[in-house]
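The complex is shown incomplete by one protein chain, all other protein chains being positioned as in the whole.
Here is subunit A:
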Amino acid sequence: MVERECVRVVRCGGSELNFRRAVFSADSKYIFCVSGDFVKVYSTATEECVHILQGHRNLVTGIQLNPNNHLQLYSCSFDGTIKLWDYVDGILIKTFIVGHKLHALFTVAHAEDSVFVTINKEKPDIFQLVSVKLPKSSSQEIESKELSFVLDYINQSPKYIAFGNEGEYVAAVRDFSLSVYFFKKKTTSRFTLSSSRNKKHAKNNFTCVACHPKEDCIATGHKDGKIRLWRNFDDDKKYTYTCLHWHHDMVMDLAFSVTGTSLLSGGRESVLVEWRDAAEKNKEFLPRLGATIEHISVSPAGDLFCTSHSDNKIIVIHRNLEASAVIQGLVKDSNIFTGLMIDPRTKALVLNGKPGHLQFYSLQSDKQLYNLDIVQQEYINDYGLIQIELTKAAFGCYGNWLATVEQRQEKETELELQMKLWMYNKKTQGFVLNTKVNMPHEDHITALCFCNAEKSENPTLVTASKDGHFKVWILTDDSDIYKKAVGWTCDFVGSYHKYQATNCCFSEDGSLLAVSFEEIVTIWDSETWELKCTFCQRAGKIRHLCFGRLTCSKYLLGATENGILCCWNLLSCALEWSAKLNVRVMEPDLNSENIAAISHSSMGSDLFVFKPSEPRPLYIQKNISREEVQWGVFVPRDVPESFTSESYRWLNRSQFYFLTKSQSLLTLSTKSPEEKLTPTSKQLLAEESLPTTPFYFILGKHRQQQDEKLNAALENELVQLPLTENIPAINELLHTPAHVLPSASFLCSMFVNSLLLSKESKSAEEIPDDVDMEEEKESDDSDEENDFTEKVQDTDNTDLGEDIIHQLSKSEEKELRKFRKVDYSWITAL
């Protein structure tokens, strides 16, 4: 099915949405943003990604609507091309090859056949603004090397350049000066602010610029939080400016509303400020936006604003300053303490998100599912403030329990430590705080693990700490006369010669607990909490510890700081093999015996995949990343791949994701992960543009009825299915382009069929579809746990519509055929 050979490291999603200003479509229905090598098209109403415009081979650095055709979009990239897209259908129309590395893109309405780009010539820090003539040609790829120079010595970021008065002048700021170039007069005016000479003006640096759409007025933002409005700047002497000052820190971006009556500004305060009539006393605020505002953009229709934030989020804001939609990508925090985890329930990647939060990120849709506030305290954004940090987290019991550890250490002796246990609530579909343990240990908690064995009737959690103890926590009944409740209590405290406990790990069946105390690994019986045996290799402190799985469950693996990887046989209590490998990441695959280890050297990071039973690795990929890999995780595949090649077979059931030091999330794949994104996007697009025809009304009514019935029928706790997918035949009919549709007579039968049969088929097909699953879960007494989860996944993610079409029973097919013979030509007359 795929070419067998090439497994390569690919970047998978999670790229910055806030790299450049987002752009609205002319009708404000869509919002475009750059995202790594792609341009993403989101719906402003539903927050869904409707298209991904792929084609650039490097980072996309600028997007602009085509001023002459608002259904087209220009994009430029580091790969030296400008591409023109039809964003409604997601089609690449043209590629203009410029040749230079393009840093920013600007379009001007009156300059019909040229756009402006920022390029870098000679010196690394000197950028030029040039205009590129886009030749008219019918071919797909056009060379456009005709560059004409506009401005020199400008800043790389497009925030520092703005075009004003319908392209009559361009304003560029850098450091302490503002230059305005007039295209008609071909002159440049330059205004310089007093710089660092005295302390008062030390932070006068320009940080952004915006031009008034109607008047000759330039707004500039400054590092000290001031906004200056410049006027009369066509005269070097008579120029004047006025100051607006509310921000206490750097102004990150500025934007004028479409009519120019108000100015929007934002900065680190995470407050969007609207200055009405450019008056200091007349301002409105939208506070508590969560993170630093990096960019502000305004829709051409004037009804929406949007702000891009440093936590990789885009907020769509209504004209009356009400946030209407949030598009959240993977939050990239510089400190990932928790590592990468997989939520067993949603299969989402879980890691540190916003400060004090745990984020659930869907790898499939490249979208943040939700944020779980762990610390539950107001985050105060200030330098030098020591914050509470979320340091450890672990899932247990198939995602029913979540344990988190947070700490704050102001001084050496003052450690604040808190462990929280969260229970999954099926009703609210979220985690609810169950138990809070203050100071579970005297010192830093180094490891946290749940006993995930199937047979264990009582959830068990083990924490290891630098204070030399490991503690076993169990769930006990905490009911009183008022309510039934459960809570966690400490069951056992273990220690070994006052060494610091550094790691802990349960065996697959939960019978054994391995706890490493610096250089020594201790094995404990989880029934009686007796020390069974110890291993010591005298090869440095144990950094990673894990049990083998499935057929290799008799092995215990440990990686030490001195670069030794050891494998002990638990039956013989002896060292099976050891290898010299400086292991940074060691992750077992939950679906197989395989274990992935990433070593780091000055050359880069190398990946080794091996089975504990044999010392020879199954697969080696050298230099997966230049920088150090911090965390890695195996993610079970929804649909198993079928690699036949020996060396790639380990990728069949799971996929390996890893996170480097610079927060790029990478994976190993034969195809780009974006190909696998669910094809629901196109349907959504069609859904929205559904016209209000008589059909619509019929269907709308029909759906409402269905809804009611469904609601009545679904008294259980299951998640409701999206309604749009309830009538697959109609969707099929509406979403297929007209020229590829089969003949109307064929369609008609299907269409009517779907309408007529809906009552029976819904109750017979769809609802039981889920109920069945539930039954399966209960009946299938869980020896094949993995299969089960896969099945759940199937129903969740594959298109239900197709399922139903495929699953038409023979009787139904007969019926269909019968219908085909009936004359439905009256439909066409409608």
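Methods note: a residue touches a chain if its C-beta (ideal position, glycine included) is under 8 Å from a C-beta of that chain, and two chains touch if they have at least 3 such contacts; residues count from 1.
Operating definition for what follows: contacts and distances are computed from a predicted model.
Asks: Hey, which one's the missing chain according to UniProt: "UTP4 small subunit processome component", "EARP and GARP complex-interacting protein 1", "Very-long-chain (3R)-3-hydroxyacyl-CoA dehydratase" or "RNA polymerase II C-terminal domain phosphatase-like"?
Replies: Options "UTP4 small subunit processome component", "EARP and GARP complex-interacting protein 1", "Very-long-chain (3R)-3-hydroxyacyl-CoA dehydratase" or "RNA polymerase II C-terminal domain phosphatase-like" narrow down to "UTP4 small subunit processome component" for the missing chain.
Asks: May I ask which residue of A:109, A:243 or A:386 touches the chain that does not appear here?
Replies: Only one listed residue reaches the unshown chain, and that is A:243.
Asks: Check the options A:69, A:192, A:232 or A:425 and report the residue that touches the missing chain.
Replies: Missing-chain contact among the listed residues: A:232.
Asks: Among A:47, A:216, A:373 or A:443, which residue is in contact with the omitted chain in the full complex?
Replies: Final answer for the missing-chain contact: A:216.
Asks: Considering the whole complex, which of A:202, A:279 or A:533 touches the chain not shown?
Replies: If we include the chain that is not displayed, A:279 is the one touching it.
Asks: What is the set of subunit A residues that contact the non-displayed chain in the whole complex?
Replies: Missing-chain contacts on subunit A: residues 165, 168, 214-216, 229, 231-232, 234, 237-243, 248, 279-282.
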